[in-house]
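Heads up, the thing below is written out as structure tokens.
The other protein chains are all here in position, but one chain of the complex has been omitted.
For chain A:
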Amino acid sequence: MLVSLNWLKQYVDIDGLTAEELAEKITRSGIEVDAVIDRSQGMTNVVVGYVVSKEKHPDADKLNVCQVEVGEGDVRQIICGAPNVAAGQKVIVALPGARLPGGIKIKKAKMRGQESNGMICSLQELGVEGRVVPKAYADGIYVLPEDAVPGSDALELVGLRDIVLELGLTPNRSDALSMLGVAYEVAAILSREVKLPEVKYETTYEKAEDYLKLRVEAKENPLYAAKVVKNVKIEQSPLWLQHYLMAAGVRPHNNVVDITNYILMEYGQPLHAFDYDALKTKEIVVRLANEGEKIVTLDDQERTLKAHNLVITNGVEPVAIAGVMGGANSEVTENTTTVVIESAYFDGFSVRRTSKEIGLRSDASARFEKGVDPNRVILAAERAAQLLAELAGGEVLEGTVLVDELDKTPTRVVVSPDFINARLGMKISLEDMLSILKRLQFDVEAANGLLIIDAPTRRQDIKIEEDIVEEIARLYGYDEIPMTLPEGNDQVGGLTSYQAKRRVARNFLEGAGLYQAVTYSLTSEELSQKYALKAEETTKLLMPMSEERSTLRQSLIPHLLESASYNVARNAESVALYEIGSVFLGKTDEGLPYEEEHVAVVVTGKWVDNAWQGEKVNADFFIVKGILEGLFEKLGLADRISYVKSTVDGLHPGQTADIFLDGEKVGIIGGLHPVERKNLDLKDTFVAELNLKAILTATVEDLVYTAVPRFPAMTRDIALELDRSTPAGEIIEIIRKAGTKLLKDVKVFDVYEGEKMAPGKKSVAFSLTYFDPERTLTDDEVVNAHEKVLKALVEAGAEVR
């Protein structure tokens, strides 16, 4: 909402404050002022000029050489390219030295050899938005009225000596979608009076009801009022009215349309003007549309209606979509002489639905949606009649054509002052509360320790006690509220075990060298299931903004890979990221996808780079595996995890494993497939994804100390020749099973595949640790245990070297 202070002053005294001070007060007490706009924008040297003569420029077709009087006896030559400049016009002249919006400075200049001492201006050149400039002047200079005095301030004449407050209105304060609403607010803030416009006019002997019949057949329209005004002369509105409209962001058209818009802004009540003769039937019927019924609206678009859309008809066909836009068939034109003014109350929900369906949101629909003031509907029609008489020479027919079943009683709220103070944590006196409510022009009575309040119907947001709490608090001043902390709490608070473990996991992964990434949950349909631990039914948006963000992900890996690729493309030598986030799987009974928190890791490029020591290690599978092993150890799960070679689309078939916790699949790890690497422009890249939820919710035993060993351990090494495809993990399993309780640990300490081995074979060396916590082992005991292991290995087909 744009509020011209010149206009606002008509209803409330704002003397004694600067615009900024006023804006600050309005903002602090209820309605945010987004901007204070000085319409003059610091312009100087912009004066009225009289075009004494106009001649074609000798050397330029489109330019004119004008002699312009810019003060008594001060005639200057100005070159002007506007098509509509003409001798005899009063125009706006920016003199040399003038500064115009956009940093334009006017200087003496020569244009194609002809001297020019200034510029004849359009409104746009004075910073007025093109969309609000009257159509007649949209493509040329603005022409001032004949009585303008050359040399006088032109900005004053075009209404630019004004300041506009731009209000950022919240949906509850639709009362401030009108100048009067803002005036009431300002009056309450400043403790001043509101001056309402005086509505009075004369009527003819003819009666409106003899000209127009009215029937309302829909409950969505509880109040419809129509005024009939004859002998209207369609012309330009007076300048003051045009300026007010332009300041409010509305383009002036002609006096009738401008009057309806003026009252829309003044009262917040949308009006519509019909050409009485174009209605043809002398009848107005308000009803729901027939399914598929068509109407061409004022913007020349044909609209197809649905059965729940409310329409105004002439009894035969629609002439307007109620509360949204009028029809072209009944539009006021320059030939119109008799006008029907409609002022109605349309159901907000219905208007909102219709305007959304049609894709047409107007100043009118915005107000109907939020509910207009029931007590201003008829008043607005009266005000329109008055202005049509005053400004368009109209003769108002007697009476109002009316169907009125609208409840106009104010909402009553009963609240105790104690309740108000208890909610606020304050001690505001009853007197102060009464004073505030009176400033707001609420009807209030104090009785039996209660405040009985009738809120004016323009304030439809006031319904319950808490609304009164807010009114009192905002006008008393939020700065006055003390600062306390909530009393009485028997909750200890703290992280849940899951939340605490998740932090442990984060700390571990970061300590292990990974940066935490955050990527988008929405992805393309194509990527949504890629690398998924388990692909299930996907969740898709009804109306995505792009295919790229249309489906919820089932794996974190695709976006992490994109992040890696992004970094590598920017010359990052090493990228190591992890992300914790939800994936969205299938559907639960609630109708929502099952959300499972996962953690994913991507590592690419150099892992270790200690340049001068000559230590460089590139990312590899075992770095990522090592990180996971560390994480499992940290979480006390290391002994329950196993890795089984597997295949995953997009991962290297020879470098991929499924990860199991207690035999349940909880993750994958693998090298990126060479084809994917090429697509993403990545070198050796390794990824892993774990079902974090499963890992963090797995129950682990309490941590209990075991005695620090007092006796030495003994180690024995074994080197085995194995098929290249035999996983070392299997051998370790065999060793573990065969080893007696004395076997405490098995480690791989060497793997060799090369020319010294037979083709298809490899050598793997293991180091076995034997230990008894109770005593020092004898050689014989170790030999015994070790023999069992060797025997089991041989039985399994391994060749001991």
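The definition used in the following text is that a residue touches a chain if its C-beta (ideal position, glycine included) is under 8 Å from a C-beta of that chain, and two chains touch if they have at least 3 such contacts; residues count from 1.
Following the convention adopted for this analysis, contacts and distances are computed from a predicted model.
**Q** Between "Phenylalanine--tRNA ligase alpha subunit", "ABC transporter permease subunit", "Urease accessory protein UreD" or "Medium-chain specific acyl-CoA dehydrogenase, mitochondrial", which matches the UniProt record of the unshown chain?
**A** Answer from the UniProt record of the missing subunit chain: "Phenylalanine--tRNA ligase alpha subunit".
**Q** With the full complex in mind, choose from A:39, A:76, A:251 or A:352 the residue touching the hidden chain.
**A** If we include the chain that is not displayed, A:352 is the one touching it.
**Q** Looking at A:42, A:486 or A:663, which residue reaches the missing chain?
**A** A:486
**Q** Which is it among A:39, A:370 or A:458 that touches the chain not included here?
**A** Residue touching the absent chain, from the options given: A:370.
**Q** Of the residues A:109, A:136, A:592 or A:800, which one touches the chain left out of the display?
**A** In the full complex, the listed residue that touches the missing chain is A:592.
**Q** With respect to the chain omitted from the figure, which of A:107, A:412, A:540 or A:801 is a touching residue?
**A** Of these options, the touching residue for the absent chain is A:540.
**Q** Any idea which of A:335, A:613 or A:706 touches the chain not displayed?
**A** Residue touching the chain left out of view: A:613.
**Q** In the full complex, which bits of chain A touch the chain not displayed? Write them out.
**A** These residues of chain A touch the chain that is not shown: 27-32, 170-173, 348-349, 352-353, 369-370, 422-426, 464-467, 469-470, 473-474, 478-479, 481-496, 499, 503, 506, 509-522, 539-545, 549, 552, 563, 566-567, 570, 572, 575-578, 581-582, 584, 590-593, 595, 607-608, 610, 612-613, 615.
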